[in-house]
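Only one protein chain is missing; all other protein chains are in place.
On to chain A.
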Amino acid sequence: VVHFILLFSRQGKLRLQKWYATLPDKERTKITREIIQIILPRGHRTSKFVDWKDLYFCCAVENQDNELLTLQIVHRYVELLDKYFGNVCGLDIIFNFEKAYFILDEFFIGGEIQETSKKSAVKAIENSDMLQEPVKSQEDRKTYTVLFFF
(Lines give C-alpha, C1' and ligand atoms only; values in the text may rest on other atoms or scores of the structure.)
Protein backbone atom coordinates (compact mmCIF):
# COMPACT_ATOMS: atom_id res chain seq x y z
CA VAL A 1 0.00 0.00 0.00
CA VAL A 2 1.17 3.50 -0.81
CA HIS A 3 0.87 5.86 2.16
CA PHE A 4 1.24 9.11 0.30
CA ILE A 5 2.33 10.61 -2.96
CA LEU A 6 4.08 13.96 -3.20
CA LEU A 7 5.02 15.83 -6.30
CA PHE A 8 7.30 18.81 -5.95
CA SER A 9 9.50 21.03 -8.02
CA ARG A 10 13.26 21.31 -7.99
CA GLN A 11 12.80 24.42 -5.88
CA GLY A 12 11.04 22.34 -3.26
CA LYS A 13 7.56 23.68 -4.04
CA LEU A 14 4.81 21.18 -3.45
CA ARG A 15 2.70 20.66 -6.56
CA LEU A 16 0.52 17.78 -5.51
CA GLN A 17 0.02 15.82 -2.34
CA LYS A 18 -2.17 12.84 -1.81
CA TRP A 19 -2.39 11.11 1.53
CA TYR A 20 -3.72 7.61 1.91
CA ALA A 21 -2.78 7.42 5.55
CA THR A 22 -4.79 9.33 8.11
CA LEU A 23 -2.47 11.81 9.77
CA PRO A 24 -3.03 15.15 11.45
CA ASP A 25 -2.22 18.23 9.31
CA LYS A 26 0.75 19.14 11.45
CA GLU A 27 2.27 15.73 10.98
CA ARG A 28 1.75 15.94 7.22
CA THR A 29 3.43 19.31 7.00
CA LYS A 30 6.33 18.04 9.04
CA ILE A 31 6.81 14.89 6.97
CA THR A 32 6.54 16.85 3.73
CA ARG A 33 9.13 19.36 4.83
CA GLU A 34 11.52 16.70 6.01
CA ILE A 35 11.21 14.63 2.88
CA ILE A 36 11.80 17.58 0.59
CA GLN A 37 14.84 18.48 2.62
CA ILE A 38 16.19 14.97 2.37
CA ILE A 39 15.52 14.50 -1.30
CA LEU A 40 16.53 17.79 -2.88
CA PRO A 41 20.21 17.71 -1.98
CA ARG A 42 20.62 14.03 -2.85
CA GLY A 43 20.55 14.41 -6.59
CA HIS A 44 20.16 11.23 -8.56
CA ARG A 45 23.31 9.32 -7.99
CA THR A 46 21.81 6.91 -5.55
CA SER A 47 20.11 3.72 -6.50
CA LYS A 48 16.49 4.56 -5.92
CA PHE A 49 16.38 7.35 -8.45
CA VAL A 50 15.34 7.30 -12.06
CA ASP A 51 15.65 10.36 -14.24
CA TRP A 52 12.46 11.89 -15.46
CA LYS A 53 11.24 15.40 -16.07
CA ASP A 54 11.55 18.51 -13.91
CA LEU A 55 9.51 17.33 -10.96
CA TYR A 56 10.23 15.01 -8.11
CA PHE A 57 7.73 12.25 -7.51
CA CYS A 58 7.86 10.67 -4.13
CA CYS A 59 5.89 7.62 -3.05
CA ALA A 60 6.00 6.35 0.50
CA VAL A 61 5.51 2.62 0.34
CA GLU A 62 5.77 -0.18 2.85
CA ASN A 63 8.86 -2.27 3.28
CA GLN A 64 7.37 -5.38 1.80
CA ASP A 65 5.82 -3.67 -1.19
CA ASN A 66 7.11 -4.54 -4.62
CA GLU A 67 9.50 -1.70 -5.30
CA LEU A 68 10.05 -2.13 -9.01
CA LEU A 69 6.36 -2.11 -9.65
CA THR A 70 5.78 0.98 -7.55
CA LEU A 71 8.27 2.69 -9.85
CA GLN A 72 6.00 1.73 -12.71
CA ILE A 73 3.02 3.27 -10.92
CA VAL A 74 4.76 6.61 -11.07
CA HIS A 75 5.64 6.00 -14.68
CA ARG A 76 2.07 5.09 -15.51
CA TYR A 77 0.81 8.24 -13.82
CA VAL A 78 3.14 10.39 -15.88
CA GLU A 79 2.00 8.56 -19.01
CA LEU A 80 -1.60 9.35 -18.14
CA LEU A 81 -0.79 12.99 -17.51
CA ASP A 82 1.09 13.03 -20.82
CA LYS A 83 -1.80 11.51 -22.64
CA TYR A 84 -4.24 13.99 -21.12
CA PHE A 85 -2.20 17.16 -21.44
CA GLY A 86 -0.42 16.03 -24.57
CA ASN A 87 3.14 16.05 -23.35
CA VAL A 88 2.86 17.23 -19.80
CA CYS A 89 5.14 19.78 -18.19
CA GLY A 90 5.38 21.31 -14.76
CA LEU A 91 3.21 24.27 -15.70
CA ASP A 92 0.30 22.08 -16.71
CA ILE A 93 0.26 20.68 -13.25
CA ILE A 94 0.32 24.13 -11.70
CA PHE A 95 -2.46 25.58 -13.82
CA ASN A 96 -4.55 22.46 -13.83
CA PHE A 97 -3.76 21.10 -10.44
CA GLU A 98 -7.31 19.92 -9.94
CA LYS A 99 -7.05 17.80 -13.10
CA ALA A 100 -3.86 16.23 -11.84
CA TYR A 101 -5.81 15.14 -8.78
CA PHE A 102 -8.74 13.82 -10.80
CA ILE A 103 -6.46 11.80 -13.04
CA LEU A 104 -4.73 10.30 -10.03
CA ASP A 105 -8.10 9.34 -8.56
CA GLU A 106 -9.11 7.47 -11.70
CA PHE A 107 -5.98 5.40 -11.59
CA PHE A 108 -5.07 5.03 -7.98
CA ILE A 109 -7.31 5.16 -4.91
CA GLY A 110 -6.93 4.47 -1.25
CA GLY A 111 -3.25 3.70 -1.74
CA GLU A 112 -3.87 0.91 -4.28
CA ILE A 113 -3.89 0.80 -8.04
CA GLN A 114 -7.42 0.77 -9.45
CA GLU A 115 -6.99 0.57 -13.20
CA THR A 116 -3.78 -0.56 -14.83
CA SER A 117 -5.04 -0.25 -18.37
CA LYS A 118 -4.05 3.09 -19.81
CA LYS A 119 -6.94 3.04 -22.24
CA SER A 120 -9.56 2.43 -19.58
CA ALA A 121 -8.16 5.09 -17.29
CA VAL A 122 -7.94 7.69 -20.05
CA LYS A 123 -11.42 6.82 -21.16
CA ALA A 124 -12.74 7.34 -17.66
CA ILE A 125 -11.01 10.69 -17.44
CA GLU A 126 -12.30 11.79 -20.82
CA ASN A 127 -15.81 10.65 -20.03
CA SER A 128 -15.82 12.82 -16.99
CA ASP A 129 -14.20 15.74 -18.75
CA MET A 130 -16.91 16.93 -21.06
CA LEU A 131 -14.98 19.86 -22.35
CA GLN A 132 -12.64 20.92 -25.05
CA GLU A 133 -9.31 19.60 -26.32
CA PRO A 134 -6.15 20.45 -24.46
CA VAL A 135 -4.15 23.45 -25.61
CA LYS A 136 -0.50 22.56 -25.83
CA SER A 137 1.86 24.38 -23.60
CA GLN A 138 4.86 26.09 -25.06
CA GLU A 139 7.11 25.31 -22.17
CA ASP A 140 10.01 23.00 -23.02
CA ARG A 141 10.28 19.54 -21.61
CA LYS A 142 12.74 19.36 -18.84
CA THR A 143 13.98 16.48 -16.78
CA TYR A 144 11.89 14.97 -13.99
CA THR A 145 13.21 12.82 -11.28
CA VAL A 146 11.33 9.97 -9.80
CA LEU A 147 12.21 8.87 -6.42
CA PHE A 148 11.25 6.04 -4.28
CA PHE A 149 11.63 6.13 -0.78
CA PHE A 150 10.88 3.66 1.93
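Note that a residue touches a chain if its C-beta (ideal position, glycine included) is under 8 Å from a C-beta of that chain, and two chains touch if they have at least 3 such contacts; residues count from 1.
Please note the rule applied: contacts and distances are computed from a predicted model.
Undergrad: Suppose you had to identify the omitted chain by its UniProt name; would it be "DNA polymerase delta subunit 3", "GPI-anchor transamidase", "Potassium channel subfamily K member 17" or "AP-2 complex subunit alpha"?
TA: UniProt lists the chain left out of the view as "AP-2 complex subunit alpha".
Undergrad: Which residue from A:Ile35, A:Cys58, A:Leu80 or A:Ala124 sits in contact with the chain not drawn here?
TA: Answering carefully, the residue with contact to the hidden chain is A:Ala124.
Undergrad: Counting contacts across the full complex, list the positions on chain A that touch the omitted chain.
TA: Within chain A, the residues that touch the unshown chain are 1, 13-18, 20, 22, 29, 45-48, 50, 66-69, 71-72, 75-76, 85, 91-92, 94-99, 101-102, 105, 109-120, 124, 127-139.
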